[in-house]
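Left out: one protein chain. Kept in place: all the others.
Note that the chains are named A, B and C in the order they appear, and that numbering of residues resets to 1 at the start of each chain.
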Amino acid sequence: MNVGFIGLGMMGEGMVSNLLKAGHTVKGYDISAAALERHAKAGGIATKSIQEVVKDVDVVMTMLPTGAHVESVLFGKDNAAALMKPGTIVIDSSTILPKTTESIASRLKEMGLAMLDAPVGRTSDHAWSGTLIFMVGGDAAHLEKARPLLEAMGEVVYHCGSNGAGIRSKIINNYMSIVLNVLTAEALTLGDKANLDRETLIKILMGTPAGRSHLATSYPAKVFKGDISPVFMLDLAAKDLGLAIQVGATDGVPLATGAAALQVYTTAQTHGRGREDWTAMLVHMHELAGLKK
Amino acid sequence: MNVGFIGLGMMGEGMVSNLLKAGHTVKGYDISAAALERHAKAGGIATKSIQEVVKDVDVVMTMLPTGAHVESVLFGKDNAAALMKPGTIVIDSSTILPKTTESIASRLKEMGLAMLDAPVGRTSDHAWSGTLIFMVGGDAAHLEKARPLLEAMGEVVYHCGSNGAGIRSKIINNYMSIVLNVLTAEALTLGDKANLDRETLIKILMGTPAGRSHLATSYPAKVFKGDISPVFMLDLAAKDLGLAIQVGATDGVPLATGAAALQVYTTAQTHGRGREDWTAMLVHMHELAGLKK
Amino acid sequence: MNVGFIGLGMMGEGMVSNLLKAGHTVKGYDISAAALERHAKAGGIATKSIQEVVKDVDVVMTMLPTGAHVESVLFGKDNAAALMKPGTIVIDSSTILPKTTESIASRLKEMGLAMLDAPVGRTSDHAWSGTLIFMVGGDAAHLEKARPLLEAMGEVVYHCGSNGAGIRSKIINNYMSIVLNVLTAEALTLGDKANLDRETLIKILMGTPAGRSHLATSYPAKVFKGDISPVFMLDLAAKDLGLAIQVGATDGVPLATGAAALQVYTTAQTHGRGREDWTAMLVHMHELAGLKK
Partner (left out) sequence: MNVGFIGLGMMGEGMVSNLLKAGHTVKGYDISAAALERHAKAGGIATKSIQEVVKDVDVVMTMLPTGAHVESVLFGKDNAAALMKPGTIVIDSSTILPKTTESIASRLKEMGLAMLDAPVGRTSDHAWSGTLIFMVGGDAAHLEKARPLLEAMGEVVYHCGSNGAGIRSKIINNYMSIVLNVLTAEALTLGDKANLDRETLIKILMGTPAGRSHLATSYPAKVFKGDISPVFMLDLAAKDLGLAIQVGATDGVPLATGAAALQVYTTAQTHGRGREDWTAMLVHMHELAGLKK
């Protein structure tokens, strides 16, 4: 396929290398001259403007730092969208706000163009090795057309739903892993400050939901089945968390995520969930978010 | 062995059933007459006082709601500790503050008695099936004596270190899984509120540190080896977390743990860690906790 | 009056100096010999045991570090309560958990003794100058008997309600001022990091609820009157708070209290309060706490 690729940074360059390897023609554009030069050396076609890069291609890929960049490229001074041939598929792999994605998608649609939001999981190493994860939002038909490209660059391609579903999945996944990073550091630091043997501690954690995740253990066993009769009572979870917060205060380990979580347990208790299973937290969160039961 | 067991509640009753099954003699005590009756029916010896239950046994086990209960039984009006024969091992499986555990252990030691803090992981179901996890603090020699009992009741026995290390490990493990419960509910609710397909979302999460844990993925690959060169830059993690917080505010999903975590990322950035790997969060947490590098 | 005073630390010593000045007889006790010596020099009667200090006095005052200390003095090994003459009033000025206060009060009552919880506001400087604030819980009759003592030591005496109400008022007041300390530091640091003139900024803050308090401005004007029609819409407050959180993240100022507060605004919005006045936050908090409207 003929691809126009905008944004040849750490991720973009690796991704393009795999498109080229798979035999696709890739016009590239970046504001960095050095990046463009590397692109040409790698077998791509370096272009000097956004107008040029989007002309006569089947697919335009964007991998840019912010939503404002993507909007500016497509609809701003450059007005790239107006220059694309009808039916061009724009694949945006940038990490941006879903509402920006959704607005871009609807504007492109009005112009007779298609869009996939296809942000990537994993890191630049995986971009180079062609083992990224793509989380895709958009029409199935457009995804099928673009699939050869995505599979050249990635190991797994998830179709998450309509436009916005891809970027939302990415943001949710990152949300969970980025917060878990702090929680993990807090837990280990509690152990380190008390001179616990770290290897033993990790062995313990890896045998429980702490390390194995609730998604693989407690949730499927209980709340996903609609069963919130107590195996581990929410009141007890709240009590144990309170103890941990006290240990943190005494030992001098700040437990920011835990202190925040404790307040959520408190509202779950005031809402009558204390004697339910701790996985009823999901039901409580739905209530806090104003979702109907 | 001859065991005196104090606290025949949801957990205690199950634990005792496995001690009896393994052929041990178990005197039991509880303030509930019904619990005592069940104990007698199950083949145990029901006693009418704490004085009675601790007399002439090799091991006294306590499974009580709070540290105040444990202290009151051992040193309060009942003064059970004073009635035990020299060398008796007190095994406390209650979940209490480590500083209470440590104070109890040192008072018992002064009286010529031994102590193991041996709180349990998992639930009452596991207590009945004899598949608990024991996290034990105390002398290895005392643990070896008590091991047959613990192995009758549990599947895995971890020796975590000296007195206090068992209860600390339990509290840390519970801290992590109890907070992760909130984080998991937040992430799923973000998806549910946007009508994402939950199964696809979970598949995605289970393929990244979000569901596989940092302890099994990013930490061993990076910070545990002392390598914090960026694979995924902390600055980018902070940026993505900021996007998620905005999505939560827009969509009406409260993200208490994430909002707290974002502030920790901010201090990591002001402390010069923005261009390090996100797993440098562990190093930053050490600094916040006043641990020497 | 004859007073037995237990705990001659930084606060206690200053308080006693004013009792003596007012002509009361004060027996004192402390574990520190130096403190006792100073007490004798100041005109007090130094005693060598808790038994001695509580004997034949009208009032026993306790000013101790923790609830465990107070309980141990009154009901532990020393068993001071049992040695007091009937009708003795125990005034506890320690800062401890209300549930401990309430339990102590009911145990004393059973023994024919009276109790006032009378924790103090302000600092040791005020203890010396006799200008403390007393927040008192207990029977009005007992307070009237003890009033001459409290007025010798303090400038203002508040009768907050029955036992526990004094310590609760103290804890709530300290809660608010201690958290406000962090919030104030956050706000000023936002200004300092952007090089704003601090004096001008403070002038601005002192002209709005930020510095003048909601209790003196917005609450009496609105929610206290049962009026939550919007003068400043909660949705707009949430939006502005979101902007501030973004500024903090961009500028590198951690805003822990604000990030936590934003999540409370989010739940207020999901509960349909977005278009109400921002002071409807109080109504929302009542709901979160499970209070009936």
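As a convention for this text, a contact is a pair of C-beta atoms (placed from the backbone, for glycine too) under 8 Å apart; a residue touches a chain by one contact, two chains touch by 3 or more.
It should be emphasised that the depicted structure is a prediction, and the values quoted were computed from it without experimental measurement.
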| item | value |
| --- | --- |
| Displayed partners of the chain not shown (whole complex) | A, B, C |
| Given C:V3, C:A118 or C:V253, the one touching the chain that is not displayed | C:V253 |
| Which of B:L20, B:A260 or B:L282 contacts the chain that the document leaves out | B:A260 |
| Touching residues (missing chain, whole complex) on chain A | 238, 242, 245-246, 248-249, 252-256, 259-260, 262-264, 266-267, 269-270 |
| For chain C, the residues touching the chain missing from this view | 95-99, 121-125, 133, 135, 156, 158-161, 164-165, 168-169, 171-197, 200-216, 218-219, 231-232, 237, 239-241, 243-244, 246-247, 250-261, 263-265, 278-279, 281-282, 284-286, 288-291 |
| Positions on chain B contacted by the hidden chain, ascending | 256, 260, 263, 267, 270-272, 288-290 |
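The criterion applied here is as follows: only the chains that are shown with their structure count from here on.
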| item | value |
| --- | --- |
| Turning angle required so that chain B lies on chain C, C-alpha fit (0 to 180°, nearest 5) | 180 |
| Whole-Å gap between the CA centroids of chain A and chain C | 46 |
| Chain C: positions in contact with at least two other chains | 256, 260, 263, 267, 270 |
